[in-house]
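This report refers to the structure that appears directly beneath it.
What you see is the complex with one protein chain gone and the rest in place.
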Amino acid sequence: MDESFPPLTVGGRGLYGLDGRVKVPLTLGLILTAALLPNRPGGAYLLLISALWAAALVSGVPLTRLIRRGWLAGPFGLAALPLLFTTPGTSLLTLPVGEGLTLTTAGLMRFTAVLLKAWISLQAAALLTLTTSIPAILLALRALKVPRLLLMVIALMSRYLFVFGETARQLLQAREARSSQPDPHRRTGGSLGWRARITGGMAGSLLIRSFERAERVYAAMLARGYDGEVRALPQPDLSPDAYRILGGGAFFFLLVIAFGWLTTGGGR
Amino acid sequence: MLYSPQPMHIPDGFLSLPVALALWLVSIGLIGIAIRRLEHTLSEREIPLMGILAAAIFAGQMLNFSVTGGTSGHLLGAALATILLGPYPAMLVMTAVVSVQALLFQDGGLVVMGANLFNMAIVGVWVAYAVFSLIRRLTGETRAGLLAGGFAAAWSSIFVAALACALELALSGTSPANLAVPAMGGIHALIGIGEGLITVGALAFIYAARRDLLTPAGRSQAVNRPVWLGGGLIALVLVVFSPLASSHPDGLEWVAEQLQFIETARPPAFEIIPDYLVPGISNEALATILAGVIGLVVVSLAAMSAGLARRRTRPQG
Partner (left out) sequence: MNPFLEVENLTYTYPDGRPALRGIGLKILPGERVALVGPNGAGKSTLLLALAGILRAEGRILVDGTLLTPASLPRLRARIGLVFQLPDDQLFSPTVYEDVAFAPLYQDLPPGEVHARVEEALAGVGMQAFAGRMPHHLSMGEKKRVAIATVLAMRPAMLLLDEPSAGLDPRGRRELISLLNGLPQTLLIATHDLDLAGRLCPRIVILDGGQIVADGESRALLADADLLAAHGLV
């Protein structure tokens, strides 16, 4: 997991060298663009994914990693399955289920479009994560005017995420180390209730540790002058180049949207 | 860190833009209100507590236990956060969890994050709070009441959030209501049991090891009656509305059409749906079954609380 969060480096190839405050809005813009495209796969979709992959290649991010993350939407694809049969249009084939489920071309288009949109959006988000450190993302959120209180909660959470993740993993390993099945013919594992109670105990243990850690962190904050107010250092200004990239990106997205709607002849 | 996407986090592309944007506005509004309120009432020590508890809950979502065969139970944690911190801080905790899940782990989309925040940080928290408060009111500060309340709060938070999710999918035209509601509702009625069991296990552990963490004494949050009734109201509306929507998909579509949430020429589409999705069982029946399950649960909860309330007259051990 660590390899996904590069340390805050100054400069780097392509996206790595770009300010988080540019990358986060661009990512949001790309996903929004995908959402605004018509529900029929077409040239605009191709433009979008090509731009994404080009950015990845320029930055040295392996495309396979990106594409693999894109499949995370898989399970949700089932939710969109009915679209195949409910969209009116020319029928392709009829399945002998009940009164007959009719698969239509429009339905196929629509279903594919939804999946493609999800696939593209996931890759955009993955690219953001792969090329941007957590502190940079936090700075971007701050620039987007996320309230300070929420930001502090998110910052603290990000900091201790891995600490508790380690603890959770250790708890799971400890449980595994004690889960033996000496006789393959006897069912082991205890009852469902017992298993749930054990797992609940693990969760309880994590929660208690978090309370205790929070006490100590609070003491550490007090010792350094914390007074309940959320303070932060001033943000460095964005360079003119950064603004140009943002502007260019917005322009590109508008073009893609226009292209998408014009080329599909307005048929939704 | 092992991390797998959760069933309730909607990815980008699955909600229509109007639905996504509307829920963004609602979520920003409600979370903004919570933040403003917290800024005035939060004690100093609660800020590090919220952040670190959020990290523990996030990590806790890695914990699983096998339910049957290949499926496993997971933890969402909205109920636990609510019980331990109170509803307003819990909203912030869950907001942090949901947004970082989306931003860093691609679990849940960014454009649709408003909807995910609504389902998990708002509905999940407030339903849990309403159910938990109700049961505690009936049982008093007993251990049994704590565990029963915890289970019910956890189950309800998952179940009702799933209903909200299903309705959002239906309003977007991605999934028909008469499929989405029973499917999401059914799956999460089961997942909710896992959440409930883990929550009970966690609460029992905390009760045994650090009972002081469970008293609201150290906390600055006092919630007044009208506010927690809101949670109950949300739950009631969603629970009642969903089976209705499910059995009258045309009605829902008509509403959606009037509000122009979905594209034109929709009503004819739903006449193409056969009267039954599973051979031999009609959609009406599915909706009825769902309503029945809900009714059963409500009745059991009432009976359980009545039974526990009766025991209140006896001295507490």
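Order of writing sets the chain letters: A and B. Residues in each chain are counted from 1.
The rule is short, and it goes like this: a residue touches a chain if its C-beta (ideal position, glycine included) is under 8 Å from a C-beta of that chain, and two chains touch if they have at least 3 such contacts.
What you see is a predicted model, and the numbers here were worked out from it, not measured in a lab.
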item: Visible chains in contact with the missing one; value: A
item: Selected from A:67, A:108, A:221 or A:242 as touching the chain missing from the view; value: A:221
item: Options A:134, A:153 or A:168, residue touching the unrepresented chain; value: A:134
item: Touch with the omitted chain, as defined above, among A:52, A:66 or A:155; value: A:155
item: Interface with the undisplayed chain - residues on subunit A; value: 2, 5, 7-10, 133-135, 138, 155-156, 158-160, 162-163, 213, 216-217, 219-227, 231-234
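One rule holds for everything that comes next: only the chains that are shown with their structure count from here on.
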item: Subunit A-subunit B separation of Cα centroids, rounded to whole Å; value: 21
item: Interfacial residue positions of subunit A with respect to subunit B in the complex; value: 1, 5, 27-28, 31-32, 34-36, 39, 69, 72-73, 75-76, 79-80, 82-83, 85-88, 97-102, 114-122, 125-126, 128-129, 134, 137, 147, 149-150, 152-165, 167-169, 171-172, 189, 192-193, 195-211, 213-215, 217-218, 221-222, 226-228, 230, 268
item: Residue ranges of subunit B in contact with subunit A within the complex; value: 1-3, 5, 7, 10-14, 17, 20, 31-32, 35, 38-39, 42-45, 47-60, 62-67, 73, 75, 80, 84, 92-93, 95-97, 99-100, 102-107, 109-111, 169, 174-176, 179-180, 183, 194, 197-206, 209-210, 213, 263-265, 268-270, 272-277, 279
